[in-house]
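Sending over a structure as structure tokens; questions will come in a sec.
With one protein chain held back, the other chains of the complex are shown just where they sit.
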Amino acid sequence: MTSPPGAHLPEHPDFLWDNPEPKSSYDVVIVGGGGHGIATAYYLAKVHGITNVAVLEKGWLAGGNMARNTTIIRSNYLWDESSGIYEHSLKLWEGLEEDLGYPILFDQRGVLNLAHSLQDVRDSVRRVNANRLNGIDAEWVDPAGVKEICPIVNTSPDVRYPVLGATYQPRAGIAKHDYVAWGYARAAHAMGVDLIQNCEVTGMETSGGRITAVETSRGRIAAGKVALCAAGHSSVLAEMVGLRLPLASHPLQALVSELLEPVHPTVVMSNAVHVYVSQAHKGELVMGAGIDSYNGYGQRGSFHIIEQQMSAALELFPVFARAHLLRTWAGIVDVSPDASPIVGLTPVGGLYLNCGWGTGGFKATPGVGDCFAHTIAHDKPHPFNEPFTLERFTTGALVDEHGAAAVAH
Amino acid sequence: MQLIPCPWCGPREEAEFHYGGQAHVAYPEDPSALTDEEWARYVFFRDNPSGPFAERWSHNAGCRRWFNAVRDTRTHDLLAVYRVGEPMPEVTA
Amino acid sequence: MNLRTGTGGSIDRNTLLHFTFDGRAYTGHPGDTLASALLANGVHEIGSSVKLGRPRGVVAAGSEDSTSLVQVEAPFSEPMLLATTVELHDGLRARGLAGQGRLAAEPDPARYDAKHEHCDVLVVGAGPAGLVAALTAARSGARVVLVDEQNQAGGALLGVDEYLDDRPSAEWVADVVAELKSTPGVLVLERTTAFGMYQDGFVLALQKRTDHLGFAAPAGVARQRVWRIRTRQTVLATGAHERPVVFPDNDRPGIMLASSARTFLHRYGVLPGSRAVVFTTNDSAYCAAIDLAESGVDIALVVDARPEAPARLAAECAARGIEVRAGQVVTGTEGSGRVSAVHVGDTRIACDALLVSGGWNPVVSLFSQARGKLRYDAELGAFVPGGELSTVRVAGSATGELDLTACACQGRDAGLLAAAAAGFTSGGQVPLPASDSRCTARSGLVLWRVPGDDDASFVDLQRDSTVADVLRATGAGLRSLEHVKRYTTIGTAHDQGKTSGMIAAGIVAEALGVELAEQRPTTFRPPYTSVSFAALAGRDRGDLHDPVRVTAIHPWHVAHGALFEDVGQWKRPWYYPRAGEDLHTAVLRECRATRESVGMMDGSTLGKIDVQGRDAGKFLDMLYTNMMSTLKVGRIRYGVMCGVDGMVIDDGTVIRVGEERYLVTTTTGNAAKILDWMEEWLQTEWPHLDVHCTSVTEHWATIPLVGPRSRDVLAAVAPGLDVSNEAFEFMTWHDTEVAGVPARVCRISFSGELAYEINVTAWHGVAVWEALMAAGEPYGITPYGTETMHVLRAEKGYPIIGQETDATVTPQDLGMSWAVSKKKPDFIGKRSFARAENNRTDRKQLVGLLPADPGVLLPEGSQIVETDRLPEPPVRMLGHVTSSYPSAALGRTFALALVRSGHERIGETLYVPVEDSLVPVTVTESVLYDKEGARRDG
């Protein structure tokens, strides 16, 4: 007799973390208990020996974008700056399960980024070539190769936007978001980090151009350094010290189907038709869409985005016709003008910024956690986040990952 | 999907509209007189509040007019719409 | 075993339906669900659980069921449906699932569609409250939509045999529905589930239109429809779901909610078993016990967890010989597969059914989706609507009210208020029906679980999550319900926690020693019940997935064998292969013919914008990097547009039509974007300017006529036009007649050759095209597509926006400083040119590349490096190949590239990694053909 389809998934450990009362003072206060915040605390403790650290979360730990993303992990970005930090991250992912002693279901099943137009093909080949010279595994596959990697993709030339090929990164994949966050949280807690939930930061104190404390819904907490890891809420927090950020917070929706027998062995992304889809370990199809156009903190988007996504998904995957939408939700993504993050120092001494990850935050979790911890510990950016300054918007040294929007002849 | 009250055509589905970001960001009188930093503020930096937000919409698939709206970004409720050139109305979120 | 009653139920006993389940043949009746038909045949085991492989049966009678998952295999394979919501039809084939469904390999032949509906009052749920609400609103004259997920109205009344106004409740329901359906402006939608409630009264509902017809479903009719309902007011009469109590071994088939057993009896004429135990915390299950006893089920025992049984109901039980034990609980069950015995303390009672009631959960999903606040009702043990919403009212048991007359009264009030809020106040009073119901459920005890073996006490039967899992989660340090949900996966399965969510919250609160009122319930997310992807995609598939835009001349291209390139939504001829030609040979031929004689293409997709007004010149001066106001009437200028960040966004020609009138062209892909860009600036920044922009893209058919013999061809079709170089200079235009129709002819060139662009009203496009073909025949005129156009322009070093540019490229990078005005005080993007980054000397600049081997074609997208040997990664890259072609005119391959400090590198040798080799290339100027521009005048 075969075992039930859900029998193989690992259990969570019997103990994760305590729920301490906040102390009156910490060496480092991290604002935002999402993946980035917890990972930063973990690397501060592990790499830099800084353990008098609090992670303040206004809701429940890792309940924001960390709990809402579609968990795609890849490093095949176009520009050197991006591929640097994302590849650093991917390398950490590859050892993370062992590092944390927690099953994170990291599964390097590869990702296909489909090309649907001749310009898509040019852009894709360009990216593959850049990736390879940057030491990142990447290949260009033709439609037959796409079919081989993911047989359910419709590669017929007779569809509205035929698949002309794809870039493929074999080392890319997915992980289980909660397991990742909880793995970091448990390990950080074990090294002495305080994880404090239901603790909303309502103000910040500065003195002589330096941050000294945060005001919270659970009282004032003095801090030697404060690090912001608040994703969609970064603008609101930065405003507390008069810092204006070039960010717009948008709803980003995602959805899952019910549990299905395995049909989709990899991850498929199509920017042209705004779909990305994988099949998670239990068997549900996990899909994300394009961001809603307007600023929003409501953690909900508009349904026509989902409908458009479905019609696009069915063009690519006709077998999904009678899969069922089980649940939809939205996160709040902080989008910067060049679709690249802002990670580094601020004009306020002891205040550090990590934001602007847009839709790319989850995959960067280990990488940015490591680099941001370095930045905080040394008061100096790590080489991998050095390009991602706030000043780049003044100098014009953008890292434009939007790429070519459309061919226009 | 939101129902957006176009000041000219009345309420229409969000899909007919194009979002234009923050309202009342005037093109600088003399860009050449600005420092790089001031210019960057105009080009890249926009308010991003959690709460009422004065923003621009264009009724793209309808009358093609741009107009302003105050919308609560927490609830996405439209609190007021007004025409370009008019001051932002008082709203209660 | 036949568990069908002799009479009763709304099934058609005179008609037999044949179906198979797990490969075995059974029969049922119209009106059955798959679940009721299986139960009638004694089939209680439907599938098995996803993690532990334990057998799973039917827990509830409707869409709140959490276990009866089946795969329908015929008429068409569909995964993960609840047997309780699959209407039986002849020939249905299904099988039970182990928690995972299977997608069909073959394409779904069904149609799906969507429809918009508008109303004043939407009522969700056609139970007593909803029916009264809808009738009240309808009588007021409001436009009303009533949706209900069942195949017939009645809601909870469908599961009882009670009387309203001294007649069977079904008759009362039928009368109300009949009146609604005959009232103009009222739409009653059965089999329609409101699954999502969004902003501004936007409600999505899924109607299952033909599933119940099975193989008899008419072809052409959409199987399912998504109703996009926009309503001013909503009444949610979504009812309440009974919830179980958790106890050890509570997951066996045969263990069912008491009210569901009652529904199976009264609606389908099906008994849950022959001998049943009833376990309850409230009055409502007594009705099930009494009704089932009267239908011949041996009710072995009623176990009431309350200290005292309700006297009247206990007496009614006694009168029927049913034993009632108060103050006791079910502590375990036995059974191999189906339940065979129940433990109550030390007593073991043999039975084949256990009917459980742990109270009622109001269905608040849509209310919560509408951002309604929830409040914990301690008496009910459930979250109920806790605050008012201005456009959403809740009525009936969805509020926590469980008395039928009170529910109907709430329905009437909600209907009146909703109609009034929508402006309809003339409604008459709808009389409230009088009920003979013997029990209400309110006087219950809130009991989440019976202590015992926590590992065998299932909270979420579909996820195999137990009390032990919940306690492990709280023990692990988790405090939030969201965390516990994720740790245990309770509530994440197919039913989304409809029956398990509240219990899990209760157990967590108990474990943590906190009040449930302080707990925030987990968020209710759309959809309320699952919706197929295909239903959401509707008809936006295949040919209708995204509009194909075509030009007026498109039919000619098709007829002449063109292959097409997608450019945005447009189909553009890519090239016109002749027999045996591939892309390269066809393009070499098209290029040669054009350079040596004459070719032509369909340029109609270019964006065209008519710009009029006194300030038109001033306006265009701000949008283009170069000066347009100085352009003379009759002349044409090429222009570049940048964003405020100084990066190139578009280019094209500007022709001055009159003193106050220009015609601007844009690239194909950017036509709409540029018109929007212009309107944005005009309307939001410079409303004082007297300028109006009008799109005329499709008004004109545009035909570039290109090559040294183009003058001859034009002369032949435009006898009234002096085509001499003197009379018709480069970058000028003339209005004339071409092939007998009014035309505007522009002398512009995107190839370096003598060329004209002929513009005629689109409906003349084909005729003029054909006239040009005929006139060009002596010269071997050759139609060409976008690929040849690309080669011809690349030979001249002209960039394509989006191919040579990628939002990081300035006009200066493209070598177009000549198109950037030094005189104008300002234009969009100018200030950004002064930034530090723009003045670096190592910016990437557009250059030409000539491979050392003239036969080697560089792949577009190749990167460029400095050294002839690759160091270890990361390798420093200097730029990339943007365009690359074999050239007939150059007799070799060439490429365009963006290269760091490219303009200073002219003459240098660089290297392009191609697969495993490094191809040496020489950097050249971007203009490779006819550098002197000698060919322009023919």
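By letter and in written order, the chains are A, B and C; residue numbering begins at 1 in each of them.
Heads up, the rule we're going with is that a contact is a pair of C-beta atoms (placed from the backbone, for glycine too) under 8 Å apart; a residue touches a chain by one contact, two chains touch by 3 or more.
Definition applied: contacts and distances are computed from a predicted model.
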The chain missing from this complex carries, among "Sarcosine oxidase subunit gamma", "ABC transporter ATP-binding protein", "Dihydroxyacetone kinase subunit L" or "Heterodisulfide reductase subunit B", the UniProt name "Sarcosine oxidase subunit gamma"
The complex has one chain that is not drawn here; which of the drawn chains does it touch? B, C
From C:H29, C:K51, C:H764 or C:R835, the answer for touching the chain not displayed is C:H764
Check each of C:D108, C:D540, C:D650 or C:E787 against the chain that is not shown and name the one that touches it. C:D540
Pick out which of C:G220, C:P307, C:G855 or C:G891 touches the chain that's been left out of the picture. C:G220
Which residue of C:S295, C:T665 or C:T697 touches the chain not shown here: C:T697
Residue numbers in chain C that touch the chain omitted from display: 111, 113-118, 143, 218-222, 228, 230, 539-540, 543-544, 546-552, 555, 570, 610, 612-614, 661, 690, 692, 694-700, 761-767
Residue positions on chain B contacting the omitted chain are 8-10, 12-13, 15-16, 61-65
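Convention: only the chains that are shown with their structure count from here on.
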Chain B-chain C separation of Cα centroids, rounded to whole Å: 26
Got the chain C residues that touch at least 2 other chains? 198-199, 202, 645, 832, 835-836
Multi-partner residues of chain B (each touching 2 or more other chains): 1-2, 18, 36, 43-44, 75-76
The chain A residues in contact with chain B across the complex are 233, 235-236, 239, 244-249, 293-298, 300, 302-304, 334, 337, 393-395
In the complex formed with chain B, which residues of chain C make contact? 198-202, 230, 371, 644-645, 676, 679-680, 683-685, 687, 825-826, 830-832, 834-836
Using the touch rule from the top, collect the residues of chain B that touch chain A in their complex. 1-2, 13-15, 18-19, 21, 36-37, 40-41, 43-50, 53, 55, 71, 73-76
